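The complex appears here minus one protein chain, its other protein chains still in place.
Order of writing sets the chain letters: A, B and C. Residues in each chain are counted from 1.
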Amino acid sequence: MNAAWLPPLALSTSLVAAVVIFALPESAWRWRTGVNLGAALVKLTLVVLLGYRVVEGHYDTLRFPVVEGIDFVLRADALGMMFAGLSSLLWLCTTLYAIGYLENSPNRKRFFGFFSLCVGSTLGIAMAGNLFTFLIFFEMLTLSTYPLVVHRGTPKALDAGRVYLRYTLSGGTVLLLGVVLLYSLTSEHSFASEGGLETFLPDHRGLLLLIFALLVGGLAVKAAMVPLHGWLPRAMVAPAPVSALLHAVAVVKAGAFGILRVVYDVFGIELSVELGVTTVLAVAATVTILYGSLRALAQEELKPRLAFSTISQVSYIVLGVSLFGPFGTIAALTHLLHQGLMKVTLFFCAGNYAEELGIHRIDELDGAGRRMPLTSLAFTVGALGMIGLPPVAGFITKWYLGMGAIQAGMPWVIAVLVAVSMLNALYFLPILYRLWFRLGPAHGHGAWPEERRLGRLETSAWLLWPMVATALLSLGAGLFAAMPFSPLGWATAVALGEYLP
Amino acid sequence: MMLPDTLFANALWFNSLLSLALLWPLLLAVNVTWRHVTAGDQGVPQYLDGWWLSAPWPALGLVLLGNGQWILDGWILGGQWELTALSRAWLMFTALLWALAALHARGYFAHEQAKATAGDAAARRRLLRLAVLWPLTLAGNILLIVAQDIASFYLGFSLMTFAAYALVIHDESERAVMGAHVYLIMAVLGEGMILGGFLWVAGEAQVLTLDGLREGIAQAPHGVAMAALLWGGFGIKAGVIGLHVWLPLAHPAAPAPASAVLSGAMIKAGLLGWLNVLPLGNPLLSEGFLHLGQLIMVAGLLAAFGAAIYGVMQRHPKAVLAYSSISQMGMMTALVATGLTAPDNWHLVWPALVLFVAHHALAKGALFMGTSISEHLPAWPLMLMWALLALPGLSLVGTLGAGMASKWGFKSALYDNEQTTLIWLLSLAAIGTAALVSVALWRQWQQRQVGKGNGWQLYAWLATLGLALMTPVWLPLPSESMPFPPFAEWPGLVWPLPLGVVAAGLMLTLWRPKPCVVPAGDLWWLYAALGRAGANVYGAMAQRLYITKAAIVKRALAMETLLMQRLEQLLATDAWMRHHASGLMMALAVGLVALLAWESILS
Amino acid sequence: MSIRFGLVESSVAVLPFTQPALWVALGLPCLLGVLGAWLRPQRTWPILLAGLPLAASGIVLLMIVEQHGLQRWQLEWGKLTVQLRLNGLSVLLLLLTQGLGLVAALYTPGELRHADPAQRRLERWLWPLLGILVGSLSLIWVAADLLTLYVALELMGLSAVGMLLLPGKVESLVAGIRYLLLALVGSLSYLLGVALILGHWGRLDLAGLVQVVEAGPVAWTAAALLGAGLALKAALFPLHAWLAPVHGNAWVPVSALHAALVIKASLFILLQLWSVLIPDSLFAAQLVAWLGVIAIFWGGGLAWRAVELKSLVAYSTVAQMGYLMVVFPLLLGPGIPASVQGLAWQGFWLYLVGHALAKAAMFLAAGNLILATGNTTLQGLTGASRQLPLSLLAFGVASVSLIGLPPSAGFTAKWLLLRAMVIQAQWAWVAALLLGTLLSAAYVFRVFRYSFVETAPHYAFRALPPWLDGLALGLALASLLLGLFAYGPLTLLQGSR
Partner (left out) sequence: MSATPPLFDLLLALGLVALALGCLFDRHLVRACSVFVGFALSMALAWWQLGAPWLALAEFSLGAGLTGCSLFYALGVLPPGSPLPSRRDWFREPFRQAAIRAVLALAWMGMIGAALRHSVPVMAYSPMQQPLLLAGVAMSALGLGAFALHRHLLRRLLAFNVLGSGVFLLLAGLTGTMAHAQALIITGLGVAWLGTLLGAMLIRRLYHLQGAKALISDNESIRQKRQGP
C-alpha cells in the first residue's frame, strides 16, 4: 500500500509554513510563533509516521515525470527517514531557540520564512528518491540559506554570504555536471534501483570515476571537506540558530548525506571499493579531520572554533562511508545523528553565552559555569561527546568507526581517531577549564562583555530548554545506544537491512 | 556471607544493590548541588555532611552482601557488570579506602567549611566543587571495577580520571593548577592510548567484553602491539616509569584525602586495567608476549629503583610518598609481568598481587593522611604519634602486619616458580621503599605543626592505619592465598628496613641537592620542553602557511581587481559595438557566406 | 528540423472553430488596443475582463492542437496566398504571448500612475501599440510563409519601437532612434534574403521551400542575409549593443515584453528559416554557438558591472540569448542523432519560454523596486529587503530561473541541453553553460547583496499596490514551476504533427 500523499504532505508543512510566515506581517509575533511551532510539530509527527510505515515495510513514494525519462521522486526509505527525523527534531528545537534568540530583533519574518524553507529543503533532500530530485532540493537549500547567512546585514555577513554562494553554487554546478553525466550513462537511476552501476564497470571505468569525482566533489563543498571548507568558518557571522542549523542539520549534513547516497545508493559500496574510490575518500576525510582539528586549535573565538570542529566532525561521516563493511556504515549513519545532536547543543550554548553575557572570545568565558551552570553543563556534555568520551553519543561513533576501520583493513584510521580525540581534548578541555575552574566576573573579577538578564533562570527559557533537551538527547543517545530505537539501533537496522546482503 | 544463599544469589537483589552502589554517589552529588542551590546565593550548607560521607557505603554493602552478574542490553554498547573474585576484592579495598578518605576529608576540610560559613566565597566554591566531584570520581571508580564490558569500563575509567581533576586542583594554588594540568595532559594521553587499543582489539576480535578482549589479544596477529598499547595507556595511570610524571606533581598539590584516594585507589585502577586486558596467565601465548613481559618487568624494576633513588632527594613529604607509590607500582608492574613471562604461575601470583595492592592502597592512604596529621599534630605523646605515623611505612616495607603477609605472599608464589632473581630484586627494591618511607617521615618531622586538628581527620587516619595492618583479615580472598609468613622467614623479610633507613640517612647527610636540580616530576620538565619545542615548530609552520595563504589571497584579490577593470573596459567596447552595429551586421553576413562556402569546399 | 516546426505539406482538413479562434487570437489584440487608446483604463479589472476572450481563444487553439495535432491554413487573397500553421510550439508561444501581453497590460496602469507626468503625454498610444505588438507576435508564431513573416516582423518592429519611444526622455529617444534605424536595416537585410529566395525558387511558403531548397550559393547568401538581419533584431552577439539602452529607458511593461518576446520572435524566425535553408550546415551553427559562448561571458561580465538595475537585467538578456545560440549546433547540422536533436529542441524552447517568463518577471520586479525606491541604481536598493520583501522575493524567484537553479524552467532546460551536449561530447559548450550559470549567479546576487545591507541609512520607500508585486511574483513562480511541471508542455512540443 503506497500512500503517495504522505511524503509531499510532510514536505509541504515547512513550505506552507514559509508561505504563511511570508504573508503574515512583521509584527504578528504570536501568529508566527504558532505557525512555526505547529508546523514543526506536525512535521515531526508526519516524519514519525513515515518512519513507522517504513518499519512496517511501506516505502511511500510520490513520482511524476518532469521531462522524458526523468522523474521527480519523493520516497520515504529508512536512510532518508533517519535524516528526516533528525532534521525535524532539531528543527523543533532550533525554532524554539530561534524564537528566543531573535526576540525584538528586526527582520524576523524574513528569517523564519527562509528558515522554514531551509528545513523544507532538508526534508526534501532526505526524501529525494533520485539524484535529480536530490539536486533540486540541494540547490534550494543553498538559496534558502543565503538570506539566513547574511541576515545581520553587516559587511562581514554580506561577505560571508558571498563566499558561501561562491563555494556552494560552484559545488552545485559540479554536482549538476556529475548528475547529467550519470543520467546520460544510465538514464533513470533512482536510489531504490536494485541494480547498481556494475554493468558499466568494464566499459566505462574512467567515466564512472569521473562521475564519482564530480558528484562527491560537488557534495564535498557542502560537507566542508578540506580544501573546500572555506565558507563554513566565515558563515559563523550568522545568528546562532542559523549556525546551529548549518552545522548540525542542514547544510553540511546535506553534503554528507549526499555522499552517503552516492556511495551506497548510486554506486553501491562494492562498486566503490572496486573502483578504489573509498580509499581516496578515506584519505580525504582523514586530511579534513586532522586539518579541521588543527585549525580549531588555533581559533580564539568560540564559534569559529566550533566551526572548525564541525569541519573535522562531519568528515567522520565520510570516513565511515569509506570504510567498507557494516561497522563503517553504522558509524557513518550514527554519526549523522549524533554529530547533529552534539553540535547543535554546542552552538546553542555558544549562542547563549553571546546573548546573555556578550561572550564571543574563549578567554572571556572564565568562570561562566557559575553564572550559567546549565548552559555550561550542556556545553560540557557536548564537548565531551566531541572528544569521544563515553557515555556521550560521540563515543559510540568513534567506537564503530574503529571497528569499521579494522573491518575494512585500514588500521591506520584508528591512529587518526586517537590523534583527533586528543586534538579535540586539546581544544575543548581548555574551554571547560575556563568555564568551571577559572575565576571570572561571576566571582567578582572583571565584568562580562555585555551582560543582559534575559530570564528568571540563567537566561531566557526559550534559549535554555531546547539546549537542555538536545544535551540530554546526546547523552541519552550514548547511554542507551543499544536500545532498539536509538540512533545506533536505527542505523544498524538500516545498515544491515539495506546495504548488506 | 551471612545472608541466606537464596537472597545472596538473587539477581534482583544483586542488581538493585549494584545500581544503588553506582547511583548513590551520583544522587549525593545532586544532593549537594541541590542543597547549595537552595541555600541561596550566600548560604553555606554543610557540604560534607553525613549523607555525603555515605557515598561508598552501598558499594561496601555490595561487596559484602551481593554476588552475581548483571547483563544490561540497552546500556551503551551492551553492559555486563559482575563481581568476580578479582573485582570483589578490588571493590572491597577501594570502597573502604574511599569511605575512610571521606571521613578524613570531613575533618581535613572542616577549617575550609568554617571559612566558607564565615563568608569566604572562594572556600565555598572549592568545597562545593569537591563535594560534587568526589562522589562522581567514586562512581567512576566503582563502575570500572564492576564493569566486565569494555564500554562501561572505559566509561568508569574516564569518569574517574576527569572528575579527579577537581580533586587535584582543589586549593587552586599555582602548584595545584600546575599539578592538575600535568595530571590532565597525561590522563588525556592515556585515554587516547586506551581508546586506540580498545578499538584495535575490539575491531579485530569483534568483542565487547573484557574477557573477549583478553582472548582477542592473545590470538590476534598484532596482539603484542595491542597489549603494549593498552599497557602504556593504563600505565600512565599506574605510574609506569616514563609515564609517571604526573604523580609527583599532582600528589603534593592535592589535599591529603584526595592524595590518599589518588594514590590508593585510582592509580590501582590502572593496574586493574592491566589485569583486565592483558592476557595474563594464558598458557597459549606467543613468543612476543614473553618479550613484552620482560620489557614490562624491566620497566617495573626500573621504576622501583629509579623512583626510590630520585624520591629520597625530594623535599616535600607528599612528593616523596608519590615517588614511593611509583616505586611500589613498579614492583607490582614486575609482578604483573610474570603473568606474561611465567603464565603457568599466574594463578598463584595474582592473589598475592591483589593482597599487595590492597595493602598498599590502605597503607599509602594512611601515609598520605598522615601528612595532614603531622601538620596538625594532636596533643598526644610525640613518640606515639611518630610511631603511628611510621607504622604504615613499616608495613609497606614488609616488616610487620599485612605488609609482611603480602610480601611473603608473592615471594612464596615466586619461589614456587624459582624466580629467585626477581625475588632478590624485589627485596632490594624494598630497601628503596624503606629509604623513601624514612625520608618521608623525616620530611614530615621537619615540617610538623601542632594543633588545629580535627577528630574526624585523626580517627579516620587511625582507622585506615588499623585496617591497612589487618588487610588479610578483611580482604575477600581465599585465606590460603594469604598465608602469614612463618617466623623463620621474618629476617628474610625484615632486613631491607635497616638498610633502607641507613641508606636514607646517608643520602640525607651526604648529598643534599637543591630542589631545582631534582625537581619533583623529573622527566615532565623534559617532556614539557619537548612539547613546547614541538608547539613552536607547529606554530612556525602554521605562521608560514598563514603567510603563504595571505599572499595567495592577496594575489587572488589583485587578480579580481584586474578582472573588474577589464570588465569596465568591456563597457567601452560595448559602446563601440553599439556604434558599429550595422557594420558588424555586414561583416557577419559576409562572414557567414564565406564560412558556408568554405564548408562546402571542405566537404 | 523543419518537421519539428510543422513545415510539412499536407492537406489536412481544417477543423471548424479553429479559424474563428485564430482570428480572435490575431485580431482581438489590435482591437482591444484601439479600445484601450480610447478608454485609457485606469484599473485592472477591465483589462482582465477584456483579456479573457483572448485567453479563451488561445486555450481553444491549445485544445485543438492537443487533440488533432498540426493545423494548417492556406488563405487566398487575390493572387496572394498566405500560409499559416499551428503546431504545439506555435500554440505554446501564442499562449505565452497572450499571457505576457495580458500581464504587461495589467501592469501598465500601475506604472503610469507612478510615472513622471512629463513622460505621460503619449501614454494613450501605448494601448494600440501593445495590441499590434501582441497581434503581430501571434502572427509570427503561426505564419508559414516569408511574406506574412515579413509583414508581421515589420509590424512588430515598428510597434515595438513606438512603445519604447513613448516616455519621450532624451535617453529613450536616442536609444529608440538607433533601434529604429537598426531594425529597419535588419528588415531590409531580411528582405534581400527573401528576394534571393523568391528570385531563385519562385515561392515563399516555407513548407514548399523545404522541398525545393538545395545547398548552394543562393541558399547560403540568403541564409546569411536573413541570419544577419534577424540577428541584429534579435540582439544576438555581436549585434546586441543597442539592447541595453533601449531596455534601460523604456517603461517597465514595455521592456518586459520586448525582452521576453520581441527579440525571441526574431530568433524564432532565424532558427526556422535556417532549418529550411541550411539544415545541414555545421559551420554556420558552430559560428553562432561560439558567438553565443562569447555572449554568455560578455553579457554576464557587463551585467556584473552594471550600475543600474535595469541595465543589469538587460545585459543579462544578452547573456541568456547566448545560451540559446549555443544550442544551434545541436539543432542544425549534419548527422545529429534524433535523440540529441529532440533533447536540444525541448531544451531550447523550454529555455526560451522559461526565460521569457523569468525575464518579464524580473523586469516587473525591477520596475517595482525602482518605483518604490525612486532610484534606478543598484545602490539605491540598500536596505530594501526590509521594506520591499515581496518585490525582492519576486526578483529572487525570477533570478532562480534566470541562473538556472532547480526547480526552475531554466534548470530543467539546462538539464536537457547539458544532456544533449554530453551525449554529443561537446565539452566546450558544457563548460560555457556551467560557467555561465556561475556568472549569472554572480551578477544576480549583487542585487541581493545590496538589498540585505542593514547598516546603511534607510531611504524613504514609496508604498506600492500589492498587485504590482503580485504580477511579478506570479510570472516568476510560473517560470519556477514550469521547470517542475515541464512534462506537459514538452510533450506538446514533441508532438510535431
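One rule holds for everything that comes next: contacts are C-beta pairs under 8 Å (C-beta built on N, C-alpha and C of every residue); 3 or more make two chains touch, one makes a residue touch a chain.
A quick note: this is a predicted structure, and the numbers were derived from the prediction, not measured.
Considering the complete complex, the chain that is not shown touches B, C. Summary of contacts with the chain left out: across C:Q19, C:Q119 or C:Q379, the touching residue is C:Q379.
Only one of the listed residues, C:L86, C:A222, C:L324 or C:V444, touches the absent chain: C:A222.
Listed residues C:G110, C:G176, C:P279 or C:G383: the one in touch with the omitted chain is C:G176. Touching the missing chain, out of C:L165, C:V210 or C:L273, is residue C:L165. Although one chain is hidden here, its contacts on chain B can still be listed: residues 564, 568, 571-572, 575-576, 578-580, 582-583, 586-587, 589-590, 593. Contact between chain C and the absent chain runs through residues 78-80, 147, 150-151, 154, 158, 161-162, 165, 168, 170-171, 173-178, 180-181, 184-185, 187-188, 191-192, 194-196, 198-200, 202, 204, 216-218, 220-222, 224, 245, 305-308, 311, 377-379, 446, 449-450.
Basically, only the chains that are shown with their structure count from here on.
The distance from the centre of chain B to the centre of chain C, with each centre set as the mean of the Cα atoms, comes to 77 Å. Chain centres here are Cα averages; for chain A and chain B they lie 36 Å apart. Chain A and chain C have Cα centroids lying 42 Å from one another. Residue positions of chain C touching 2 or more other chains: there are none. Against chain B, in their complex, chain C makes its touches with residues 178, 181-182, 185-186, 189, 215, 217, 220-221, 223-225, 227-229, 231-232, 238-242, 244-245, 278, 281-284, 287, 298, 301-302, 304-305.
Taken in their complex, chain C has these residues touching chain A: 342, 346, 383, 385-386, 389, 393, 396, 400, 405-407, 411-412, 414-416, 418-419, 422-423, 430, 434, 437-438, 441, 445, 448-449, 452-455, 483-487, 490, 494. Listing the residues of chain A that touch chain C in their complex gives 22, 64-68, 70, 72, 106-107, 109-110, 132, 135-140, 142-143, 146-147, 150-155, 157-158, 161-162, 165, 169-170, 172-173, 176-177, 180-181, 183-184.
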